[in-house]
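For this view, one protein chain was removed and the others were kept in their places.
Here is chain A:
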Amino acid sequence: METEQTPTPNTATSDTNSTCEYLDAEGDSEHETGDLYQEADADAEQQHHQGHNIISEAVSGQTNKDLTTSVESLALSTSTSAKTEDSVSTNAVEEDLDDYQHDSVWRGQKKHIFILSEAGKPIYSLHGNEDKLAALFGVIQVLVSIVQRDQDGIISIHAGGIKFAFMHRNSLILVAASRTNMSIQQLQLQLSDVYYQILSLLTHSHLSKTFERRKNFDLRRSLAGSERLIFNLLANDSSNARVSSNIFTFLTNSIRVFPLPTAVRSNIISAIQSNCSKVKDLVFAVLIADNKLIALVRMKKYSIHPSDLRLIFNLIECTESFKNSPHWLPICLPKFNMNGFWHAHISYLTNDCPACLLLISVDKNASDIMQSVKMRITEKLERSQCLQAINEELQEPHNAKLYQQMLSMPELRHFLYKPKATAQLLFPMLRHPYKTLSEFERLEAIYCSLLHRIHNQSRPLKLIYELRDREVILAWVTATYELYAVFESIVDKATVIKYVDKLIKWIEKEYDVYFIRNHATF
């Protein structure tokens, strides 16, 4: 059994490790099985196609099983014909790669992600048409297999100005190229997020079986329509010319909590508990707003790994159609059980409250029950003014109390605070100067390098204090928290220490507004 399944008081054990978790992500046992799971076996294929269509097309409830099976058999025949075509047109393919090689925009991208099968079949490329990159995928496949011949594996390649991280798992080869400050470990964490995203769509066992049957299978057909989920995971950082705080949760392997007064949050939790406790086969209830966690209520002995939660956030963030109507779809939480599907009822609470509720059940026929549970929870939250409280917070451009606090420390530009006991992260809104892309890139680079040095596997650090041209930066890891802070460059050391003290005291006082200590059970 997985460590994540330990009851709450011990979540510390799994969470403390979570920052370094990506370092040994490889070590995940492949045969973990939750008792509650149904094995994705005989009808797994159909399930996943269902899930898939629903997720990708986001059409409601039912799907035509006959249609999906016929698509599958059609796919079979095209794959064989595609193969013969390939062998004829290798020259053309190489010319295509030449196209990209001379395409300075493509070459100069700050980040590339390539996914291919062990047989060298293109699956995904963040930039450019992966078909046109077939020659490059071929080279990657050859390099990986040459090194594998010595019972070894490529981890990374380093060159002037660019580095590559490799990951080879379960018939998939994932490669990240980066021109940013991101370390190999951070790139690998990103690759593992993408890998888990794929597992979440297909499950591990389905993936293995597919490639066992046909080494040359074109996985793009199974992933069609879900590229946006992969893209959104990868477009988290500034490489996509976007100023987005999502990168911080990814870098720290954590999630954000929706700030709420303690009383409101406990009202919400008890509303969920009272309506869910008697519902059979309900495993998790997750309430999310604005990409932040409002509440997570779980069955005893079960908990969700932060990386699985990030996949849930990603799914909600990417799927507009959840706003229109409730959905019922299969979902695999790979850190929990990479081989089975659960079923999620996903819906926004009301038309005026953009909080999204997921009810995750073992029973694939529980759609109607979940819908009524959701209605009852919503009613109760409405009556107890909780929806209003959520809306009030959502209407603010940023959390008012945190903003106040920041104003009282003018030289503190930004910080990340992560309690060791939970994989949750607190940080303030981006302020001047980090609102422009180029400055934000610098901030991102600062955090990448701080986190990399603090969590360096072979020589970790407890503290970094650095005076740079444009800012003063501090990283501090204690027994209870991790703090990373960025100050104006003119600040002196005594002020830094004073502010850090003040900030820590304030967070400790307001802890329950910004963090969830223990996830309640039904």
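Just so it is clear, contacts are C-beta pairs under 8 Å (C-beta built on N, C-alpha and C of every residue); 3 or more make two chains touch, one makes a residue touch a chain; residues count from 1.
Here is the rule we use: contacts and distances are computed from a predicted model.
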item	value
"Centromere protein N", "GH15715", "Spindle assembly checkpoint protein SLDB" or "Dynactin subunit 4" - which is the UniProt name of the missing chain	"GH15715"
Absent-chain contact - pick from A:N291, A:T350 or A:N456	A:N456
Contact residue for the chain not shown (choose from A:E212, A:E392 or A:E466)	A:E466
Residue touching the undisplayed chain, where the options are A:L116, A:A177, A:M370 or A:L443	A:A177
Absent chain, residues of chain A that touch it	97, 100-101, 107, 112, 136, 139-140, 142-143, 146-147, 150, 152-162, 164, 177, 184, 453, 456-469, 493-494, 497
